[in-house]
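Removed: one protein chain of the complex. Kept in place: all other protein chains.
Take a look at subunit A:
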Amino acid sequence: MSAMITLKNVSKWYGDFQVLTDCSTAVEKGEVVVVCGPSGSGKSTLIKTVNALEPFQKGEIIVDGMSVGDPKTDLPKLRARIGMVFQNFELFPHLSITENLTIAQERVLGRSKDEARQKGLHYLDRVGLKAHAAKFPGQLSGGQQQRVAIARALSMDPIAMLFDEPTSALDPEMVNEVLDVMVELAHEGMTMMCVTHEMGFARKVANRVIFMDKGAIVEDCAKEEFFGDIKARSERAQHFLSKILQH
């Protein structure tokens, strides 16, 4: 069986500046892959190429058998099947929490108002926020907003979830409530690709860890291997790990 997400030699340039260099990896169905690396290493750009939020100039990305770079691919349709969670939550501030959960179900998937509402509230309940259904995003804390954002993505019944630094904009005390939801999701078998610096999360649920530097994938190995023998890692990865694992 082929992987859920496959990247083959993906390269991307902003003008003359190369931001991604020959990135290749694969995420199997049900697998959790954590992508880490210093800022500016291209992690966020890489994850955004998976659902074509960022175009790439060379290489190939296949998601569930569909080629992302193929001009014939219906990108909105492809994107609707992949859930994405952003660093700054990106809930729609002018819509209530319920509307945030239902709008794409209705307008993209064509679900009825009732069905969308039922589904949305089900996931809102799962992230523990059912009581806030009638509020607006600006009335919730960062952690709560991010949990709503996860519920919003899940309401679309995605085949995979992409997380782009989901906890880096949160106050420290709110990080865990979001990670708890993500851990639960991983245990349920959701296919996940997560850009994060939360090494505790990686240790707990990741199958594989990818380390990026200067737009290239430097390490791509099983979690046990990545955290097991630090000395066997590349110099750059060792340096990075020594900085973030110290405390």
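Everything that follows uses one rule, which is that contacts are C-beta pairs under 8 Å (C-beta built on N, C-alpha and C of every residue); 3 or more make two chains touch, one makes a residue touch a chain; residues count from 1.
Here is the rule we use: contacts and distances are computed from a predicted model.
Visitor: Given the options "CheY-like chemotaxis protein", "Glutamate/aspartate transport system permease protein", "ABC transmembrane type-1 domain-containing protein" or "Phosphocarrier protein HPr", which would UniProt use as the protein name of the unshown chain?
Guide: UniProt lists the chain that is not shown as "Glutamate/aspartate transport system permease protein".
Visitor: For the full complex, which residue in A:M66, A:A80, A:M199 or A:V218 touches the chain that was left out?
Guide: Final answer for the missing-chain contact: A:A80.
Visitor: Tell me which of A:K48, A:R111, A:R147 or A:R208 is the one touching the absent chain.
Guide: A:K48
Visitor: Even though one chain is hidden, which residues of subunit A still touch it in the full complex?
Guide: 48, 51, 53, 76-77, 79-84, 86-88, 90-94, 103-104, 107-109, 135-140, 152-153, 156
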